[in-house]
Structure formats: C-alpha cells, structure tokens
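For reference, the structure I am asking about is given below.
The chains shown are only part of the set, and none of them has been moved.
Labels run A, B and C following the written order; every chain starts at residue 1.
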Amino acid sequence: MIAKVWAIFRKDMLIELRTKDSLNAMLFFGIVVLVIFNFALEPVRESVRAAVPGVLWVAFAFAGTLGLNRMFAAEKENSCLQGLLMVPVDRGILYLGKMLAASVFMLLTEAVVFVLCLVFFNLTVWSEIPWLALIFLVGTLGFTSVGTLLSAVAANTRMREVLLPLILFPVVLPVIVNAVEATGIVLNTVDYGALRLPVTFMSVFTIVFTTVAYLLFDFVLED
Amino acid sequence: MIEAQGLAKYFGRFTALRSLTVTIGRGEFISLFGRNGAGKTTFLRVVAGLSRPSSGSLRILDPEPLAPLAARGLMGYLSHNTALYLDLTALENLRFYAELHGLPHQDSDLERRIDVVGLSGRGHEPVRNYSRGMQQRLAIARAFLHDPQILLLDEPFTGLDQAGTEFLKGYLAGARRDGKTCIMATHDVPLGYELADRMLVIEKGVVALDLSKSRVSLAEFQSRYAELAGES
Amino acid sequence: MGKSRLDNVLGVLVLVGVIVALYMAFLEAPRERTMGDLQRIFYFHVPAGMVGLLALAVNFVASVMYLVKKNRWWDSLAFSAAEIGVMFMTIVLVTGPIWAKPVWLVWWTWSPRLTSSLLLWMLYVAYLLIRNYVPDPDRRAATSAVFGIVAFIDAPIVWFSIRWWRDLHPSPMIESGGLAPEMRPALWTCAAAFLLLFIYLLRRRLFVETARQDVEMLSRRIEMLR
C-alpha cells in the first residue's frame, strides 16, 4: 500500500521536476497576492506587522488552490484519470498519494513566499523558525486534506476551473483562521503556550478530514 | 464472464442505455455496433466500472462474481483517449502503471513491451514528442500491461493510419487466439466482422441484434444491420 | 402520488400555526424593556436559525444514506432539505443584521457566531451550485452527497460558537433559563410553526422533485418513441 502511495507521489514529482508548471505558477501567484495585499494595506501601513500572518496565509491558500486545480487538470488532460481509475488499487490510496504531492508543493511554495514576505515587510525571525515550520506543516496538511477531496469534487463538474476556490475556502476557513492565529502568536506575542489550542485544532481537523476523504474518495472520482 | 441484467443509464431526459441484457462468455470476441448515440461507449464504461448504471446489474464472473476492485484487475480499457502522461517518457509511463499493478518493473521487461508495439529505441523520449499514431501504440502497451483477461476497446482504430491499423488488428487477433475476452465498439462493419466471434448491435440502449459469426456471412450481417438502421 | 390527505392536514396546520405565531409574537408577547418592539424579531430570528440547522442536519443524514443505499430518493431528500435550509438561513442572515443595527449599532460584526453562520450559508449555496454543474444524475447525487457531508462540519461550529468563544452575539438565555417566562409561549409557538412549515415545505419539495423525475422519465419514453 505504501509502495503505491509512493508511486503516485513520485510520478507527480517527476512530472513537476520536468515541467515545473505547478511550482512556478504557485510561487508566482503567491507573490502576486503578497504584492496586491501590500497595496490594499497601504492605508494601514503602521500596523502592518500585525497583518503579516493573515497576508501570509491568504497567499498560501490561493497558491495552494491553484496547485490543487492544476494537479487535477493535468490528470484530466489526456484522460489520464481514466487510466488511473482502471487500476485495481483502492481509491483511498490515490487520495493519499495526491494529497502527499499537493502538500509538498504547497510547503515548497510556502517556504519561498515566507522568505519574500520577511523581506517585503522587514521582519527578522530566527529562533521562531521551528515553531513556524510546525504550524506551516499542520496548517498545510489541514488544507490539502480537504483540498484534495474537493478538487476531485470540482473536477466532476462542468465548471471545474472556477469551482474549487468557491467550495474550498468556506470549508478550510477554520484551518486558515487557526493558522493565522498561531502564526501571529509566534511572530507577535511570544506566548508559546497559547499555541496549543490552534495547533491541536488543526491536527484534529487534518485527521478527521483525511479519514473522511479516504473513505469518500471512491464516490467522487470519475474521469 | 460478463453478465449484464437490464442495465439502464439515464442522463437527465436522455436515455443512453434503456434495458440492456447480455451475457458474454469467456474467450468470446464481441464486436459492438450501433449508430451514434446508441450507447456503445456508455456500455463499455459501465462494464469497466467507470460509470455507475442508473439501474440494473452488472457482474464480472471468474467464475464467482468478483468485487469491483478484483474485477478491475482483470480488465484493460482502451479508447481513443490515450491516458498517457505527456511529460513522462514511454518507459516512465509504463513503469508507473506497472508499480500500481504490482507487477515487476525492470526496465528490460518494460522495454520488451515497448518493442512489441513497434516503438523500439524510442522508450526514453517524452510522449509529447510522439505522433498521434505512436501515442496510440503506446496506449495499447499501457492498457494491456497487466495481461488482462478482458479487453474493452472503444473505437480503438480511430485516427490510426494504415500501418497502425494493421498492427492493432494483428494484436487483437493474437489476443483472441490466447483466449482473452474482448468487446470492441466500432463503426467499421467489415473490420468488426473480421475480428469478431459474435456481433452485437445496440440500438436506442437495448440489444437489437445478437448474431454469432458462424451463423451469418458479412453481406448478410451488413444487410440486416442496414435494415435495422433504415427502420426508424 | 399527488397531494395526500396528510399534506392537506399539514397545510391547514401550518396556516393556523403561522397565524397563531404571528399573534403571539406581535400581540401576546410582552414588550421588551430596553429594546422595545424591536425585540419581537427574536420570535423569527431564533426559530429560523434552529429549523435551518435542523434542515441541514437532514441533508447530512440523507447524504450519508444515499452513499450507503444508492437510492435516488435519498438524494432528492438531501437536495430538498438543503434548499429549504438555505432559505431559513437566509431569513436568519436577514433578520440578524436588522436586529443588530439598532442594538449593536452595526449591521454586522465578524464574531464567531455571525461568521460561521455566513460560512454555513455559503457552503450550502455552494452545494446547490455544485448540483447545477453536474449533468449526469448518478454522478450529481454522489458528488453532492460527499460535499454535503463535508459541509456539515460547519453546523456544530455554528451551534457551539457562542459557547466556545466569547461572542457579541448573546448566548441563548433560553437554555440558562434567563428568558423571561412571559416570552416563552410566544417563542415556542413560533418554533413549532416554523417546524411545521419546514416539514410541510420538505414534503412539497420532495413531491415536486419526484414529479420532476417522473416527467423526466416520461419524456425519456417519448424520446424513445421518436
């Protein structure tokens, strides 16, 4: 089973390594969102530091949605999904492989966008990095656990290019809110004890949705 | 091997399959005819488990009814969609599917497969550089990588040139000799007749004609098929 | 299957219930001391919220049942419940701000209860959108059932938001017994009327949906004869 999850993950990585389509697009979009926010926040420049966590996670979320969209579009391009569906492998396995790939793409994007954000907004962090890494990790897993399921849902519809953000954002908002809060705690206050609640929330969310999606994936996958 | 009982599939107001009942034995080669929109593709997709029927039942027997997962392992599906990753090479495409099927995937095995479909020496090129015909050849290798017992083919000759057509004909004749069960949808009556053991004509979502090759000549079949088409 | 006796009885009950509820809310219930007549929105806002959540719970159960049983009826039930649920939630989202403006001096504030209510509404509008965009009925049913299950995650958040977080939106005094006793009869009458309305609408909507499917089937037959 793990071998098969791994096969799917590796295939996506190999394609990405060759084309760099998704990562380029995600990165670029992340940066675009940063820049746009920068303008939108112009009038409240003084308190901008407080807004950084929100800006970051909105950029992550948009980039992640783009990546998920792209992932299923690629699978549909040549009816590749039809080939996958004919393989005698439990569809939950496909879900796990796809989710893993999406998470890695997102984490890579986040790393770069985060560094850029530090530069744009003149922040310095060092000792906080392990904490941030933890938050980014659980936040991202929470995002992709639902995101992978819902991108399959969106891919079933006539409007797939545009539907994913519409259905995904309302569902993952709780994750994003908690991730923003946790990131804010690390960057602004330094009360690490307060991290427990949001991090627990995100972890529980991830576990619940990974299980739900693993079970439900079979119903939404069609070519 | 395959047993369809009153299969129906509706798309809103539209009926693709009305009530299709048919039993297909192990080792039979079926050619599936019917006018546009008769339901051939829909039937093949339901058999492949790619589409859920609206009502009726479909069973794959070997000889006991199989669970969907096991049934999928027995089937190979080839349509004019190649289902290849354009950015991977031919070898990488096959390797990926071999891994998912849990087959051995040494390069040598896979390269042999590539040779068989007439692509020797091109295994390390990305599929994007292949012409349509070459892609269709590789798609054949991919779809039948795991030596399935049941071959489902949806207009597999579409857009193939003469050389490609000859190759695929040879391949299917071989599969038939090896005792595989095949169902092939096509609009080419002589070709379908040539390959088949038995001809099914689907009309408005039901089986309208079901003839064994030993019982009709090509000319006879053609005239009965034309008659059917003329009727409505 | 047409309008059954039960439907007629229900229809009459709903009519009577609504009239009585209106009477109770506007005439019988006492005028609130600080908010005045404004507080009477309470008798619509609160029952609509409760019945709306109930409708979405019906959608959730029906979605699960569809995936288990694969029976079109469960799908129709899920769809009907979602549509009515969205309607009730819309009532909540309209009466809420109307009440809030004079009481809180703002139309809207991003408190947990309000935000999660808005999200809930959006999720089920998205549910209805998804249904619009999947042409194949079997696939539509499966796809929307999965989304219905996922979307329901927000309903408990709405319900418990005021208990979990500090919120401008008041905790229901009904539970804690803080509600003035004279207001209780009006509230419960309204709640009962809304509940009846919900059941009635659900039955009618289901009827329309099944009728639509029958028409679909008949036009399929006609198509076949051509």
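Points to keep in mind about this one:
Following the convention adopted for this analysis, a contact is a pair of C-beta atoms (placed from the backbone, for glycine too) under 8 Å apart; a residue touches a chain by one contact, two chains touch by 3 or more.
These numbers come from a predicted model, not from an experiment.
Overall stoichiometry of the protein chains across this structure file: A x2, B x2, C x1.
Methods note: only the chains that are shown with their structure count from here on.
If you sketch which chains touch which, every chain touches every other chain without exception. Among the chains, the centre nearest to the mean of all shown protein C-alpha atoms is found for A. Work out the mean CA point of chain A and of chain B, and you get 38 Å between them. The distance from the centre of chain B to the centre of chain C, each centre being the mean of the chain's C-alpha atoms, comes to 48 Å. Put simply, the C-alpha centre of chain A and that of chain C have 32 angstrom between them.
Counting only residues that touch two or more partner chains, chain C has 135, 139, 142. For chain B, the set of residues that touch two or more other chains comprises 51.
Within the complex, the chain C residues that touch chain B are 70, 135-139, 142, 216, 219-220, 223-224.
Residue ranges on chain C touching chain A, taken from their complex, read 67, 119, 122-123, 126, 129-130, 133-135, 139, 142-143, 145-147, 149-151, 153-154, 157.
For chain A in complex with chain C, the residues that touch the partner chain are 146, 149-150, 153, 156-159, 163, 166-167, 170-171, 173-174, 209, 212, 216, 219-220, 222.
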